[in-house]
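Removed from the display is one protein chain of the complex; every other protein chain stays in position.
By letter and in written order, the chains are A, B and C; residue numbering begins at 1 in each of them.
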């Protein structure tokens, strides 16, 4: 068959359904609609989505379950890096994109495809992540981005095109928000959220109860997380794999209304956007991981890692997961996590996740140094000399600059 | 009179009361006990403290009200700097120390004193802050630190000394914690807190209700903060000075159980300590200030300021308030705050302080760029070129390094 | 007149000469060819260039002398910032572009023009600097970049176009290099330099003697630079303005074969290029300025400024001269330079510029602390306590991690 093949990241929604048709029409390619299961909304039936793609005219369709790989090879790195873009956003979508691209490229190689395609818009971060990750993994593959290129600029245009081409149009009232989700959390944007002065309405939330509503329990709940080499391995003493543990923490956090983040963030493409995230597992894991680091990392490492983490999160946010700098930062981070073993107790209550205890065989917190009680081993005499040297540059400076600062 | 004079930072507690006597005994100095009102516990009667010092044998005693200066010249800088040591601690005590030293030095100059003295222990940060700030402001003044030097190593030793020298010993049961407070917040350490695996008991808290207890209201409360040039100037539309506003926010936050921080921090003197902070005003102000910056600072400035803020907080924590680097960082920060005007809406509820709206005449958040709706002014065509150039280094790299990372 | 006006940055070379015609042809605009004198090659006659533009058909032509403004408002900031992109390139062209754009915009305002135009190619940094500086100074002005847009892709195409349109073609043999120069230095690229394994041929250099050739003196020459508030104000004791001083240092350095830089640099547009710079004045000034800072800046400021300078240089290199972050960095830098007064002695010899002495009334270098001789005021006893505290985190760490690192 002379027709070329294109592996499309297919979601089942209107956008990527129209993309199937548009790719056939404009590029004359055989589209392999590929649905990646990264733990998104459980209500969607994956086999139904597969069938839908074929009905629209995809040459092939498949569902690939990436949940374990996502947890073990992508989210795990974010936990060790305390990955928060702009000190806030746990990179939910930014973590899943490079994984999807890896499988798009693998599929392209397996099926001899010349193209991969995605349904990202032309003003978001995800288009960058798809395109750049593909450039990293196989610079010879071409990436098609119909939604960025086509002239179906409004939803009405898209529906008209769908209707002309026999693409099923969702009969239910479209939600007035745009949502992206995976097992690490859920992103909501657009609609009324485009006015950042307005309180986000309660109906945008899908994973978390209203902390002030009747469903959030009136009694705090405590959980204990056990870490080994920087990664959680047990919940309340029960060993579980990371995927299971994340799902459990999503449920607990969601019940207590925890893990909502409301932020204005700086997109890579130069604009600010208002995003709401529901990330109960991410908040719990990062809070606990940082609490463990607080007792296990020495000060110099802790302070340097804090700045390095910003760079890590920025790279991942900007689509540079497969870059040499990201790899080098991971090497730094892994070196700090070797003995990051211990336990952290978290308390959940009406929107709060609070650390209420931490311990580790490698805790640098040392009772004998810290105590003001019997058993104090700290040498107070050393302090005087330390302060004299610590203040010496400033003392020298001041003796020359009498006018003060 | 041949006797030399020493200006002592006096708190009224057992430690600094013993210090008065000890200074007379060991240095034969006339002690001027100076109580600084930085907004600490309102239950203490300042004139009573003054009288107590004279009774013990201080040559002079005085109370100096520093509350406005503290708010306007010290806390204000921390707000603009989003000052959080280790990304968490709002520097409560670290902010008041340099102010106190400034007045100790001023008093020493006014009264021709040769010494200043403080009652800090030999293993904390405050001794450094006192000594180094004095070195900065007047390197010729000598700082006496009896508690670091004397051999009254346990509480029993101190009580014995006090009893011998007719110093009144508190009859009330001593709290098993060590507390330091000022108008920006309250620090609790020691006692059972020296075991960081134990949940902090509720009785250590003095400013904030238990978020899960009956006193925290069941209904959220919303407040609006107005900022001008990076500083809050009004609460719910009512203009007020910073001191009044901080006190109001302490009350609101305390009511709702907000602003508790439980952390293991790295002290300058090389050990880790477990600290509990109650800082409802600090959390509200920094949360709101950052939310305003999110819409008003451009990305480059926002990202760079994030790292610079760590350095600012580290310097202040380490007692280097009066250092040239701190001054230069303030110049940077001030340059970013000129048009930091706007309003932020905060919601208080059972331990949570949540941003639910922000707006500014200088908001870089631009609806026309951000919207996916009618009126979109973003040029999607530019994105393609941008991504190509953004990914070019990685594409070049990948074409040479086939084995991946 | 209905015809719109365009202010063109005109150099007199073939490119911008063709641009005049092309703008008329494609945009039907009245071109005001504007030659900026930023101290480039003195052999070119400015009035001749002016006349040439009119001959080709420019509506107007003018020469604007920017040399003093360049030295005083642009180069001066680079000196205080020790501005070196990638720790090497003194930003010669990157400093002149924002100044030129300021005057293009001023001229556009003065003459009611709708466009400004430049002759930069589509793969360099200068196009970015022109476009972005204009966006900063007047976002409503449109920037035309014919050389980026047109299809005259080779030199032959350009010559054919020129010949068709009566544009004078340089009769002299074209140099096989591309050169850009101004009073702060000279850039050479292209031709044989595109192979970074080849030794740059001697004939590319225009400002500097061959250090190993017969023209570089066999005897070292010493000069003394006097600084005030971080800027040089006198050479060998003779007060002179910055422009005069830079020209003098260019001559001295050029004589001795100093200030050649051969580097591979990372362009903003994602590629690496091989650049040769001749920057004798820049090297001398930055070397001397840093030597002065070495004795006058305290360690904390010096170390922090080192990293901040990279960001400064990166912003300027990337065309962000008029950005808020650049302004904030300048505020930081200015705060550090207030008392940067003193003298530095430099020795020139066959390619080397060596500091051989420095002194300042604000020198933190303190003989009494530094000496191992009589008069030593350093307190050796303090060192022991200092070291104990300095090493305490590592000691604590090691006692838990027996296996070493």
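Just so it is clear, a residue touches a chain if its C-beta (ideal position, glycine included) is under 8 Å from a C-beta of that chain, and two chains touch if they have at least 3 such contacts.
As the structure is a computational prediction, the values presented were derived from the model and not from experiment.
Across C:135, C:159 or C:255, the residue that sits in touch with the chain not pictured is C:135.
Considering the whole complex, the residue from C:64, C:179, C:248 or C:369 that touches the absent chain is C:369.
Set against the missing chain, the residues C:37, C:228 or C:294 yield one that touches it, C:294. Across the entire complex, the residue among C:37, C:69, C:228 or C:262 in touch with the chain not shown is C:262.
Contact residues of chain B toward the unshown chain are 298-300, 339, 361-364, 366, 369, 379, 381-386, 388-390, 392-394, 396-397, 400-401.
Along chain C, the points of touch with the absent chain fall at residues 86-87, 121-123, 127-128, 131-132, 135-139, 145, 148-149, 154, 178, 190, 194-200, 211-212, 219-220, 260, 262-266, 268-274, 291, 294-295, 298-299, 302-303, 306-307, 310, 314, 318-320, 322-324, 326-327, 345, 347, 349-352, 354-359, 363-367, 369-374, 376, 378, 380-381, 383-384, 386-388, 390-391, 394-395, 397-399, 401, 404-405.
Where chain A meets the missing chain, the touching residues are 266, 269-271, 297-298, 300-301, 304-305, 311, 315, 320, 323-325, 327-336, 389-393, 396.
Following the convention adopted for this analysis, only the chains that are shown with their structure count from here on.
Centroids of chain B and chain C (each the mean of its C-alpha atoms) stand 42 Å apart. Per-chain CA centroids place chain A at a distance of 41 Å from chain C.
Counting partner chains per residue, chain A shows two or more touched chains at residues 298-299, 363-364, 366, 369, 381, 383-384, 386, 388, 390, 394, 397, 401.
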